[in-house]
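See below for the structure under consideration.
For chain A:
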Amino acid sequence: MAPKASFAQYAARPQAGVSATVAELRSVSKSFGDVLAAQDLNLGIARGEFLSFLGPSGCGKTTALRMLAGFEAPSSGEVLIDGQVVNALEPFRRPVNMVFQSYALFPHLTVADNIGYGLRQRRPRLPRQEIAEKVGRALEIVRLSGFDRRRIWEMSGGQQQRVALARAIVNEPKLLLLDEPLAALDRKLRKEMQIELQDLQRQLGITFVLVTHDQEEALSLSDRICVMRAGRIVQVGSPQELYDHPNSRYVADFVGTSNFFEGRVDAVEGGRARLVTASGLTLAGRASAGLAAGTTGCLSIRPEQIRMTRAPEPESQAVTVHNRIFLGEHTEYLVRHETLGNINVLTPRQAEQADRGFETGETAHLAWSDAAALVLKND
Partner candidate 1 sequence: MEDNGHISKRKFMEELRRYQKGSVTRRHFLGVTGLGTATAVLGAAVPGLRPRPAFAQDIGDRVVLATWPNYHDTANFDAFTDATGAFVQVNVFGSNEEMLAKLQAGGSGWDVFVPTNYTITTYVGEDLIEPLDVSKLPNYDPAAFDPRFADAGTVDGTLYAVPKNWGTTGFAVNTAHDGGTPLATWKDFFDRTKTDFSGRTMVHDYQLTTIGNALKYFGYSFNSVDPAELADAEKLLIEVKPHLFAISSDYQPAMRSGDAWLTMCWTGDGKQMNSDMPEIAYVLGREGGEIWSDYYAIPKGAPHREAAYALINHMLDPAVNAREVLAHGYPVADANTNALLPAEILNDPILYPAQELLDALEFGAAATLTDPNRAELLARFKSA
Partner candidate 2 sequence: MTRQERNWLLVAPAGAWFLVMLVLPLSVVLVFSFGERGPAGGYVPAFTLEQYANLPARLTAFKNTLILAPLGTLAALLIAYPLAYQLAVRTDPKWKTILLVLVIVPFWTSILIRSYAWIFILGGRGLPALLEAIGIEGVRLIYTPLAVTIGIVYGYLPLMVFPIYVALDRLDKRLLEASSDLGARPFRTFLQVTLPLSIPGVATGCLLVFILLMGEFLIPALLGGGKVFFVGNALVDLFLQSRNWAFGSAVAFTLIVIMLVTVTIYMRLIARLRLGRDDAQIM
């Protein structure tokens, strides 16, 4: 994972005369009939950052995006773009462009006419020449030069994706909104496009707001991720912050994978906590914010933080190897603990070589440092 500039860095260096915040949601709620799609959203979007809304379908992330685009008006609260409240501003008046999930390219227009569509709506009219130049440059940026006369249906999925991108960026929007833009692509193409998106964002300096349900995509692309659940924002932070310091089991589960052991929180002291499982096992880890003794909670430990040895170590847990998947760099084990149940373990290749690996049915011992484990309250 490439190190990312954090939000704090942007906030620290505001450009002269330009606010660091390009858009903002202030206590925004949206209901459709009886359904509350978004509740009390508060979020600032920094100029030039790559922000992702992450969550499962129906969590409200698309609603948030559509309120930024202007397709939905908030039921309460305020949406601001460049410091202006834009609640009632129609989409065609907003300096914002969107890349739609299914691209929504105009089937009756050529590639070039699709890309030039936004420029042709400008009043006063832009000179023909200027439109052609801008479209040509946009085609170059998305590496589709020479495709300008093509019809949309003659283009592959990945090419259509790039046309959709070009159609949006050619307008140089203040915010580029991307609604699951890669969901329709196959895995390999998706990887490629992720890199292209990232390059594009750096090259253009446009603020990108991405909506995705794919945590990997969010982690690899974003400066900041806004995790949503049931219409609410759960946690906002850089990918690393979310990975290392999830504020809830939900985030720990959604961002990366983790093992969870349930129990009663026995003691919380000095940023550390102790958890007792139903079978009486005592486990220790860092205490997450707001954790209180006497409540039920769980201990979260990432698979790669677990060491697996043949000989027992102090406070190690004996398990039986149930399944082994060779992944090249890593080997993934599914092991079974008598009371903790199934546990995922990820061991690097190096350790494998030293140990020659574990066979199915073999007994192994698991150990992790308390600092790597996190005790979370139950959601």
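Rule of thumb we're sticking to: a residue touches a chain if its C-beta (ideal position, glycine included) is under 8 Å from a C-beta of that chain, and two chains touch if they have at least 3 such contacts; residues count from 1.
Regarding selection, all candidates are chains of the complex that A comes from, given by their letters.
The model shown is predicted, which means the values in this text are computed figures rather than measured ones.
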Touching partner of chain A in this complex, from 1 or 2: number 2
Touching candidate 2 in the complex, chain A uses residues 69-71, 90-93, 96-98, 100, 102, 104-110, 113, 117-118, 120-122, 149, 167, 171
